[in-house]
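The complex appears here minus one protein chain, its other protein chains still in place.
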Amino acid sequence: MPKTERWHWYVEEFFPTEQHHRAIDAVYYAGETAYQSIGIIETPVFGKMLILDGDTQSAQNDEKIYHEALVHPALAGTADRSEVLILGGGEGATLREVLRHPGVKRCTMVDIDGDVVELSKKYLPEWSAGAFTDPRARVVIGDALAFLANDTGRYGAIVSDLTEPLEDSPSNPLFSDEVFRNIKTRLREDGVYVLQASTAGFHNMSLHAKMARTLRGYYRHVASFYTHVPAFDNDWAFIACSDRLDLARIEEAAVDAYCAQLRGENFFYDAETHRRIFALPLYLRRELAKSGDTF
Amino acid sequence: MPKTERWHWYVEEFFPTEQHHRAIDAVYYAGETAYQSIGIIETPVFGKMLILDGDTQSAQNDEKIYHEALVHPALAGTADRSEVLILGGGEGATLREVLRHPGVKRCTMVDIDGDVVELSKKYLPEWSAGAFTDPRARVVIGDALAFLANDTGRYGAIVSDLTEPLEDSPSNPLFSDEVFRNIKTRLREDGVYVLQASTAGFHNMSLHAKMARTLRGYYRHVASFYTHVPAFDNDWAFIACSDRLDLARIEEAAVDAYCAQLRGENFFYDAETHRRIFALPLYLRRELAKSGDTF
Amino acid sequence: MPKTERWHWYVEEFFPTEQHHRAIDAVYYAGETAYQSIGIIETPVFGKMLILDGDTQSAQNDEKIYHEALVHPALAGTADRSEVLILGGGEGATLREVLRHPGVKRCTMVDIDGDVVELSKKYLPEWSAGAFTDPRARVVIGDALAFLANDTGRYGAIVSDLTEPLEDSPSNPLFSDEVFRNIKTRLREDGVYVLQASTAGFHNMSLHAKMARTLRGYYRHVASFYTHVPAFDNDWAFIACSDRLDLARIEEAAVDAYCAQLRGENFFYDAETHRRIFALPLYLRRELAKSGDTF
Partner (left out) sequence: MPKTERWHWYVEEFFPTEQHHRAIDAVYYAGETAYQSIGIIETPVFGKMLILDGDTQSAQNDEKIYHEALVHPALAGTADRSEVLILGGGEGATLREVLRHPGVKRCTMVDIDGDVVELSKKYLPEWSAGAFTDPRARVVIGDALAFLANDTGRYGAIVSDLTEPLEDSPSNPLFSDEVFRNIKTRLREDGVYVLQASTAGFHNMSLHAKMARTLRGYYRHVASFYTHVPAFDNDWAFIACSDRLDLARIEEAAVDAYCAQLRGENFFYDAETHRRIFALPLYLRRELAKSGDTF
């Protein structure tokens, strides 16, 4: 093997018949937490990557695509940004994006896996970019299920950044009627609940559609949106829920005004991007229109 | 290896450090034409796939995303659809989409590689779906460069479906001032020239930007648009050029009216999809706004 | 992917954590028989390869290492070569090696999978090299188990070329006391029973040792031998059983005399090679000396 060839690779399995192989420049950490396996690596194209249970969670060079999409439509659409709740989001980048808006008085983040939070602080400081030490941040290491059952706060935005509800995932019990009801109770009536909501490719959109069908039982407006995230090699979907407004039809001027208030510059999101990600191709709208099972 | 495991794989290299591995169910053809290597395989997730020089050209289960995006915005935006010219497009799916509009009187397709055309007819009939025997189809096996230099026709739409101008590709000489000028000469003044135009990911958008910069020297309106194509594992970009109108700002009602005239149903494209694919994220607009080299 | 890169690969799994990837030049056949999946491919280093259930069975460029090792020590050591029985051996190369000795009057080969035999005749004629049409060859397509139960012949050599007795393999029921007793009944008292007998690497020699332990209950002399077969990426083991002589201690001159009678030239085997393959390294002799379970 010539000196310039690569011997060190990360293999991600999407289906048993589909794998992505990425050369590794360095391994910063590889181990097991109480909840999942974790890898923190450096790659040539995507920079640092966080891997949980073998799946890419986010990558340095394009995590802003994911995190801006997750946070800003919801914050743009809520009537009151003073109190925000994040479920999951251990890397701290969701927290970072929320705290970029000066109207946020407090952001509570609940993640079950304290090791992911600490390892992200140590190895992935670009993700949180100081957010963990912002006085407005309240980080709770604990079970989101228990937190929601006992909490008494009311939030203008609830942002769910949990891993997918696959069988072995610690997120699996968090897709249930009890949790959805508790979330609605904690959300202000004029608030927005947004969640990362699986994939939206023509070949892997059924879990997303199931989530959307489920949430239509809880909210008047349930808007799917998605963007391709290169590090995920997938069209990644989200759902924004609100009783007050349909985020797919928000005024572009309102998005621009919201973005102008943010500290620092966006990489991905603005009014035109909003237009893009909430406009869905025919095949996805057809899938979303089908009836089927729910959580 | 248990009986259910896979021993047969297709490996596509995106960068020397990024590979995609797909299990193969069957190989229908593998060989060399006079111009390129060709593989026609069956895969579990994407169905049949056409591979040229190791790169995925299109896949049965999502080729409509690519081909509808390539053809329909241009046909929706031209003033006259009676004569259409396709450069490349050997599989026949671009021809199929063009001929779905009853206003097309003749569609001329020029592809240098007759073997790709014949093998596609034999092994990939779903791609052309009868288009090659449509009396409106005129298929020319030959060099697009020479065709453009000698042709005297005028076309309401010219659709360039050539492989990327990489060093070893037969398409390489087709990205030149001479070709761009010949294309403009063959295009009606109220026509649209559309081309597949490389990738638009944050990490591989520079070739696309170079193409767009180049074409701004030839047309008043040069609109980039893109969509993720799962089988390509890439955000695939196109450029629509016109002196008459900006396709990014076409009326949604006009798109709907156009689509209503098509024979058969679309899978991907309609007015909402048009809105999506022509709305670009911030980072891509910033890249397109940069100055830089041209072809 | 540059034109010279490879897109087409064969992946063989040795352990779930050990895989070998080989580029494929051509696929001659890929399908399922009634008993197993079968692939016949062309590779740059090993030439044509036969793959059953994902595992390499033999390769054009080094199959002689395997087949000469399987056949010639046994034929050199038997007292009477007139009647030989092969169990398995569908490709025909074991038959070819047996028939190279002019003293063989008849060689009966019993293989359950007629498709493997026919596909080998068609695509792998170098393996059998005419042996299937030799008038001394008797090919029985059928279950070796049933054949042994009903046959009345006596053989100077019985050569077992069955796939490994893994759970899903059609060979699994053939490693049983009933079969071992039937084989012994069919073997002349001065004959040799030889079988391919799994791997002999320091990390995968336990199945071989179990086979050897089992056979010591049936024969006075049970000699393990092995050779590395590059296409298998393994040290491949065999066991030669005899009540008459210990094949590990046969006279070198007797091997030379036997080889001199063979039609054509050997690639691998002669007296010095015999010395090599029957001399075992310390770790393997220690493993073989251990007590443990048997079939």
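For clarity, chains are labelled A, B and C in written order, and residue numbers in each chain start from 1.
What we mean here is this: contacts are C-beta pairs under 8 Å (C-beta built on N, C-alpha and C of every residue); 3 or more make two chains touch, one makes a residue touch a chain.
Remember, predicted model here, so these are calculated numbers, not experimental data.
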Neighbouring displayed chains - absent chain, whole complex: A, C
Which residue of C:P16, C:P135, C:G264 or C:G292 touches the chain not shown here: C:P16
Contact footprint on chain A, counting only the chain that is left out: 1-3, 5-13, 21, 24, 26-27, 30, 36-37, 39, 51, 53-55, 168
Footprint left on chain C by the chain that the document does not show: 6, 15-23, 43-46, 61-62, 65, 201-203, 227-228, 230, 233, 235, 266-270, 272-273, 275-277, 279-283, 285
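Note that in this section only the chains that are shown with their structure count from here on.
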Chains in simultaneous contact with chain A and chain B: none
Chain at maximum distance from chain C, centres defined as averaged CA atoms: A
Chain A on chain C, rotation in degrees - Cα superposition, rounded to nearest 5: 180
Chain centre separation (chain A, chain B; CA means) in Å: 33
Chain centre separation in whole Å, for chain C relative to chain B (CA means): 53
Chain A residues counted as touching two or more neighbouring chains: none
